[in-house]
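Complex shown without one protein chain; remaining protein chains in place.
By letter and in written order, the chains are A, B, C and D; residue numbering begins at 1 in each of them.
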Amino acid sequence: MHESGDVKIPIGPQHPALKEPESFLISLRGEKITASSVRLGYNHRGIEKACEERTYTQGLYLIERICGICSHSHSTCFVQAVEEIAGLEVPARAKYIRTLIAELERMHSHLLWLGVAGHEIGFDTLLMYTWRDREVVMDLLAALTGNRVNYGINTIGGVRRDINSKQKEEILGAMDILEDRTKYYIDLAKGETTLIKRLQGVGILSHEDAEKLDAVGPTARASGIERDVRKDDPYAAYAELDFKVISVNSCDVYGRTLVRLGELMESFNLVRQVMRKIPEGPILVKPPRKIPAGEVVSRYEAPRGEDLHYVRSNGTEKPDRVKVRAPTLANIQSVSKMLEDRYLADMPIVIAAIDPCFSCTDRLVALRDAESEKKNTVAWETVRLKGVEWYKNRGVDFTSLNKKLTKLFQHA
Amino acid sequence: MLKAFFHILIFPGLLFLFVFGFLAEYVDRKLYARFQNRIGPPWFQPLADFIKLVAKEEIIPEEADVKVFKLMPVFALAASSVAILYIPIWGEQAVFSFNGDVIVVLYLLTIPTFAYFLGGWYSRSVYSMIGAVRSLTQLFAYEVPLFLCILASAMLADTWSLSGMARFYSQHIGYWFCNIIGFVVSLICLLGKLEKVPFDIPEAETEIVAGSFTEYNGRLLAFIRMSFNIETVVGASLLAAVFLPFGLNLPPAAVFLCYLIQVFFIIAAISFLRALFARLRLDQMINLCWKYLAPLAFLQVLFNLTLKVVLPR
Amino acid sequence: MGIISKIINWSRLKSPWVLHFNTGACNACDIEIIAALTPRYDLERFGVVLKATPRHADILLCSGPVTKQIESRLLRIYEQMPEPKFVVAIGTCACSGGVFNGCYNVCGGINSVLPVSAYIPGCPASPKAIIDGVVKLLQSLEVKETKNERRKD
Amino acid sequence: MSRPGKIARLLIQSLFKKPATLNYPAQKSGMPEGFRGKLKFNALMCIGCKMCMRDCPSGAIEIRKIGEKQFEAEINLAKCIYCGQCVDSCLKKALEITAEFELAKLDPAQLKVILNAGNTENPKG
Partner (left out) sequence: MNEEKIKQELEDKFSYLKDLVNIKRKGRIFAQVPLGEFNTVFAYAVKKMGFLALSAITGLDRGDGVFEVIYHLNKEGRVLLNLSVMLNKGNPEVNTVTSYCPSADIYERELMDLLGIKVNGLAPGHRYPLTDDWPKGEYPLRKDWKGNSGTPFPGKEAKNA
């Protein structure tokens, strides 16, 4: 797919557009992207194997650290699986608390995404404001769970911390603040010309492609696939709550933005419902140390899409196999499609638009990227010629100027 | 002779420019931060950055063409500093002026861009390459409307010397209003020249790391940043001289004060715009310049032509 | 001579430009680093600017356990940074490998690869902790520099 | 209807508003209560069952017998992930979590903290 003539740019592993070490290889013709490929694995720590040699309790914290942004997603998904195998009936209150944290996490993740998206298109002001407002959620999470990220609220059989009435009020108060901030951002997203210019029609992923490539989460929902595990296969307390699945049909980055903003609004009302409906009672049932043998597939709607854990136990206190399918792994396959004949300038936002979370993705084993080693070894002569040719076609001729200058500097 | 040296080295030459440059950067960054509801850097920040960079180890990438790589930043710095000498910043009279210095100044202001282009081109890293080519492409987009606007106002003043223009406009204060379109357009173009959002395409961080300057570091980077600051000052002074002819006939101190106010007003405007928009794509930017700014500039020219015919002297 | 080097030291302490490199972290520390730059915490108060390329940076902020395949790259980035340069390990994983100790693909903390000047534990290290760490580092440098001064004179 | 510069009003407002920035560290401000920071060890309560060691996800804590019914805990701040599992696992409430989060150290040696009856919270030196 990468033709020899084209300019190849390695994006990553250390690149401002990616907050994580991953490597995309982009072939350019002028400003146009002709081909792109992704190499994963930099973030690979071998978690799946490691889980096999840790007890469920230890494993839980490890799983939580698959990803710092959707930590609650992974840990919940895992404990749900373990509880199902062990046949534990989790108290209703615990389920509601999990739901609460899940929605708060979704808020912080989507606000974060909005900021990052802003940064990717050079709109740092948006980054600054969204992250300022995100701090409200972070404070809540810190107060409720005891940590800003990697909350450690889940434990097998329930949750570790209860919420009191004072916290309830704080939460509701915060929801109001966040809601009108979000309304403002929706207004902004719908109204700011430069923003729309950069997002609309970029990173097209048609409905068919989305289905063919099994896209999940906002990426899929922006291509008109109404799929949300919270509705389709309710877990925690979602069965008892009512909410809409946001989906639009624009199939582009702009659509994904709107979907996420819409989901934010949904999350606010979900949290309000939780606060209203949350029953009294215990928050934890004592789990056995040894989990009986069995196998379970557990699903969870992470902010980025469906998270899927397969857990098989063998009656000991350590799992036999833990398989994690993070949402990004499902979505990453559609990135190349989205990048097809876009401009280089669109690359960061298109990649960002699936809200990639590579630390989730590379659970397995690492790879050393052969291709991005080319960074310094790209035959710059070809690069130059291509560039010159491209601009010549557009009526700009460097070659003569270039010759003159080289002469000049040889004399000098 | 001595006087010339004084002008070149002290005022309004290098020393003044450096100080003013630091001030400009500070104001820009501080305002930017405040627009974003942050505190922002302390007043000495630009100075500290500069000294640190100058004192830092210098690495020259082995692929780079050393001569050009080293020469270009200095070149840019020099070019942008020289320009100030032709711009009236204290009263109506520039240090040096002759009929036609407008064009000289404009071209002096173009040189840095070329310098960055060559610097990036010869550091021979992919990112620098693309950045360099982008900055040149961008140059072709904003240069025309900018020149047209200045031209328009020159035509109205019927002189090719900046000092002359300043004199003319300060005498017919009413005329500045005719150039309002020109002022706005050229302000936007200035953003392009200074490679600031929404036109920071050549150094778009998330796309091509730091564009032409990816490989630069230490002293050379310091020079580049400095020449950007000086460009800011010169550009702002130019616009002030051409479009904001206020308080030129006050007592000298007041004149200088007015000048400062005008320049800082323009700098503030720049950092405001910079906080306001998302970065445009190269093609979008070119569209903007050719489809909207250039025609507007033309309009300005025609308007001024008719004005010259209609209005009595 | 003394005065000049004093000025230089001062400038170094006042404008630490940082480069953030994720050596296999779980993102938690990374987002906290970004959070430390946003209005609530605003590291720019201390002159800290997040730079895109190693060439411009003075301080390398590493987050995460060093995975086997990032090791070489980490070294390369470190080499690309011009002297004087410092490394700060942010988060438990960066300090020691944390929960990832024993994962066959992890080398352990940053200090197993690079000389580290400051350790900021925490999982993740909260923005406040990061600011605290950076400030501690700068203060220590100040002290060191002045000591060197005395030795010179 | 979209127009450029929709955010302008907000910008102007915040120009005249007080920045959202906390004046940390000049003005100390702690974490919300219940924040999981550094561990506290009440040596007198410890019975040396080592449940904490057993459940610790990162092997950050080690309980050592230093005498008859006397134990000391070595906590490696660099390994601890501040999850508080040990506190939950502890049968005798010998371990507590404090909200102390400013743990940055320049010297790795200081990251190992030995807690015993003598000092329950702060490392010596």
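Just so we're on the same page, a contact is a pair of C-beta atoms (placed from the backbone, for glycine too) under 8 Å apart; a residue touches a chain by one contact, two chains touch by 3 or more.
On a predicted model such as this, the values are computed, not experimentally measured, just so you know.
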item: Touch with the omitted chain, as defined above, among C:Cys103, C:Cys123 or C:Leu141; value: C:Cys103
item: Of D:Leu10, D:Met31 or D:Cys56, the one touching the omitted chain in the full complex; value: D:Cys56
item: Candidate in contact with the missing chain, chosen from A:Arg161, A:Arg198, A:Arg299 or A:Arg342; value: A:Arg299
item: Touch criterion as defined above, residue of A:His207, A:Arg272, A:Lys290 or A:Arg312 at the omitted chain; value: A:Arg312
item: Selected residue (touches chain absent from view) among A:Ile66, A:Leu213 or A:Val335; value: A:Leu213
item: Residues belonging to chain A that touch the chain removed from view; value: 37, 39-41, 44, 46, 48-50, 53-55, 58, 84, 211-214, 227-229, 232-233, 295-297, 299, 306, 308, 310, 312, 320-321, 323, 325, 329-330, 332-333, 362, 364-368, 370
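Everything below uses one rule, namely that only the chains that are shown with their structure count from here on.
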item: Chain pair with more C-beta contacts, B-C versus A-C; value: A-C
item: Centroid spacing, where centroids are CA-atom means, of chain B and chain C in whole angstrom; value: 35
item: Distance from chain D to chain B - Cα centre to Cα centre, in angstrom; value: 51
item: Centre-to-centre distance between chain D and chain A (centres being mean Cα positions), rounded to whole Å; value: 28
item: In chain B, residues with contacts to at least two other chains; value: 33, 35-39, 205, 209, 275-277
item: Where chain A touches two or more other chains, by residue; value: 15-16, 61-62, 65, 125-126, 128-129, 132, 142, 147, 150, 192, 194
item: Chain D residues within the chain C interface of the complex; value: 19-22, 24-25, 29, 31, 57-59, 76-83, 101-106, 108, 111
item: In the complex, chain D residues that touch chain A; value: 1-7, 10-11, 20, 31-36, 54-58, 81-85, 88-89, 97
item: Complex contacts: residues of chain A adjacent to chain C; value: 13-16, 19-21, 41-47, 49-50, 53, 61-62, 65-69, 71, 112, 115, 127-129, 131-132, 134-135, 138, 142, 147-150, 357, 359, 365-369
